[in-house]
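Structure, as structure tokens:
Complex shown without one protein chain; remaining protein chains in place.
Right, chain A next:
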Amino acid sequence: MIEMKTIENVLGNTTFYALILATFTSWLNLFFLKSKIWSNLARSSTFLSSLFVVNLLLSRWTNGKYFPISNLYESILFLCAILLIGQQLAELKLSTRLIRCLNLPLVLCLYWFGNSGLPPEMRIITGLAPSLQSNWLMMHVSVMMLSYGTLILGSLLCLLFLLLKTYATKKADLTTTTSSAITITNNEAKQTIVETKNLSKSLLEIIDIWSYRLIGLGFPFLTLGIISGAVWANEAWGAYWSWDPKESWALITWLTFAIYLHARLIKGWTGQKTATIGSIGFVVIWVCYLGVNFLGKGLHSYGWIG
């Protein structure tokens, strides 16, 4: 058992250092855009840290013999893993290095909070409380975390949009177009097809669209997570909905992003207006995930702080 503990410690520490390295190199990369070294270093250290986090969770799974997202510390680890993997997937599709610069500090802070901010007794593997012994645990918590992950990434992009927008209005010449231009290999086609619209979109537009798509994906997951939680609560406590703070805030999150989607779909808002709603959603999600735990009441007693 002692061996497992040392493995866990080593994994935990290496993850932390890998994350620090990834954050630093990705920010350095922002200043030395041309250099391949920093970019590769940032990418590989991100990949390594996500690998370490997943391994840490797996080792806890084998060690504790229960599904490893059962307390706050483990859920933080899981969220870090989701954010890192999501970021790498987003980078594959969206060739910008800005997401990395915003996401990695966030993950680093989250991981640091999980490792040092939480009292050590909250990180110990303990048995599951009777109300948690259900197959719904796996479903509810993992779907919830998945939705948090996607929604956090999506609303982070909203925040990035607002930041760039204010920066861009200050410096009007920052309309750097990215490499999303389409190369038509066929020469003949090039002559006949006349594009009436410039295919290369500005970075702001791409960020806007991506945040919309991510929030659009996170919303059904959040719905599924809340409903699975309600069904589980009905099995464990005999009530679908008890208005405990966690539930109230999950509803607030759901409603906020419902407003975001309505503003998009019905009102046809884009850009700054929806990005503002998304940024509010960013705050709301963090309150829902961590802030509510400071209240220390209600049924979701897996990680009361203070």
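In this text, a contact is a pair of C-beta atoms (placed from the backbone, for glycine too) under 8 Å apart; a residue touches a chain by one contact, two chains touch by 3 or more; residues count from 1.
Convention: contacts and distances are computed from a predicted model.
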Q. If you look up the hidden chain in UniProt, what protein name do you find among "Ribosomal RNA-processing protein 7-domain-containing protein", "RNA polymerase II transcription factor B subunit 2", "Cytochrome c biogenesis protein" or "tRNA(adenine(34)) deaminase"?
A. "Cytochrome c biogenesis protein"
**Q.** Per the touch definition above, residue among A:52, A:148, A:249 or A:282 touching the missing chain
**A.** A:249
Q | Absent-chain contact - pick from A:44, A:96 or A:134 | A | A:134
(Q) For the chain not shown, which residue from A:30, A:98, A:118 or A:236 touches it across the whole complex? (A) A:236
Q.
Just checking the interface: what residues of chain A touch the absent partner chain?
A. 126-127, 129-131, 133-134, 180, 182, 184, 186, 188-189, 192-197, 199, 206, 209-210, 212-213, 216-217, 219-220, 223-224, 227, 230-231, 235-241, 243, 245, 248-249, 251-252, 255-256, 258-259, 262-263, 265-267, 292, 295, 301
